[in-house]
Every structure is written in C-alpha cells, then in structure tokens.
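This report concerns only the one structure given below.
Just one protein chain is left out here, and the rest sit where they should.
Our next item is chain A:
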Amino acid sequence: MSENIVFQRPSVMADVATHYCPGCQHGVVQRLVAEYIDSRQLAEKTVMVTSIGCSVLLYNYLLMDAVEAPHGRAPAVATGVKRVAPDKVVFAYQGDGDLASIGMAEIMHAANRGERITIIFVNNTCYGMTGGQMAPTTLIGQKTTTCPSGRCASSAGLPLRMAEIMAGLPGVAYASRVAVNTTKHIAQAKKAVRMAFDAPLNDQGMGFVEILATCPTNWKMTPLAANQRIADEMIPYFPLGTFKDAKNAGAC
C-alpha cells in the first residue's frame, strides 16, 4: 500500500526544538514563511534579515543565509542587501517594538522608497524578550511592566495600526493584517505571506504583512486564553484584512 504524505516539515525548517515559550506563535509564523519558500523553491536565493528580540533567533530555525540587524534597523539592512543583490529574495522579520517603535524611521522610508523586500511583522502588543514592556502596539488598558496600571492614551498615545499606515505609502504594493489564533486565520495568514513575498518578486513594491500573535508568558495567560485574547481584544482594535493590493488597486 503506497503512502500519501499530506503533511511534513518544510525542508528549510531546522529539525530542532525552538526556544520559544509554550503557546508562542513565532513558530507558526516561521512555518508559514518556510512553506512559502519551499513552495517556490526559493531557499537558495533568499537572504533573511533578522532583528532584535525573540525574532532574532529566526536563523536557528530557518536554514537560509541571514544577516542580523541592530534593533529597528532591519529595513535599512535589507535595503543594503537588496540594492547590491537585486536577484535575491530579501525579507526582514520584525516584532512590534522593533518595527513600530525604534525602527519607525527605517520602515517608513524603506516603504516609501518601494524597496523590493518583504516585511514579516509580528505584533504581540509588547516587548517579548525584554520582559513584556509597553510597545507602540500595546492596547489601551493593557498592563505591562512599564505601564502597570494599564496603557493610558493621554500619556502613551494610542496603539499604532501599522498595516493601515503602510498601506498609505505609495512604495508599498501589498499590506495586510492577519492573525494566527485559529486554523481559519492561519490559512488566511498563509495566503497573506504569499502575497507579501509575491509583490516584491513581481517588482511591484514592498510587501508587508502584520501578523497578530500571542505572548502568553508576558501576557500572563495560558496559551488558550492568549489565543482568545487575540479574538476578544486585539482584532477589534487591529482589524484583519487587506489594506492594499497593487494587483487589485492598480500598479503603485
């Protein structure tokens, strides 16, 4: 009787246990990237730019050439890579503290230049690796170690909606927000990751995908409760959807 393999580890994923906390969804997001790279057989022409925080160790799990960027600077590093190697697939993998706070200038300008790169933006509404401090995406009322009474709009501003901001920039060809808290959402996220890679590959502009993900440790929740929080608290403020798609909205 012949076997019909329907599910296996993508070839670019290392066969190792990750360092991520139980319930953390970096592994899911990284798998989606790996599945895309495998499906297009791009591993040998991809250069990953890893950032700071829990995401930096991406290169331990995805087996492709990688360069590590200082905090927030991944879009600038990716610009340098892509400009001297236009034939390479270049993506940066950034968290919300990295991209929306310290790296706001780099992401805005790389986007505005229409760098032919992909940005995988994982939003878990806190600084994960440093112990759960407030991020620009922390929700109003959310308690963190640097807003123990809950984020207050009058002193800390409102959470930044990056996918919408990115969609407003002409150099971005694709911008969407997805989540990985349900199987249905993961399927949508898989498609969004593909679109975010295809946009620069098709020379349309930058591809940007924001992925709502959990941080159960710093949220002080069980993985299941953390998943539920995405549905109950994050999606109402950070609506899922495609905010820009150059193929549908005309060339950028």
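To be clear about the criterion, a contact is a pair of C-beta atoms (placed from the backbone, for glycine too) under 8 Å apart; a residue touches a chain by one contact, two chains touch by 3 or more; residues count from 1.
To be clear about the criterion, contacts and distances are computed from a predicted model.
**Q** Write down which listed name, "Peptidase M16 domain protein", "Enterochelin ABC transporter permease", "2-oxoglutarate oxidoreductase subunit KorA" or "Cytochrome c", is the UniProt protein name of the chain that is not shown.
**A** The missing chain's protein name, per its UniProt entry, is "2-oxoglutarate oxidoreductase subunit KorA".
**Q** For the chain not shown, which residue from A:Gly80, A:Gly150, A:Pro223 or A:Gly241 touches it across the whole complex?
**A** A:Gly80
**Q** Go through chain A and note every residue touching the omitted chain.
**A** Interface with the chain not displayed, on the chain A side: 43-47, 49-50, 56, 59, 63-70, 73, 76-85, 88, 105-106, 108-109, 113.
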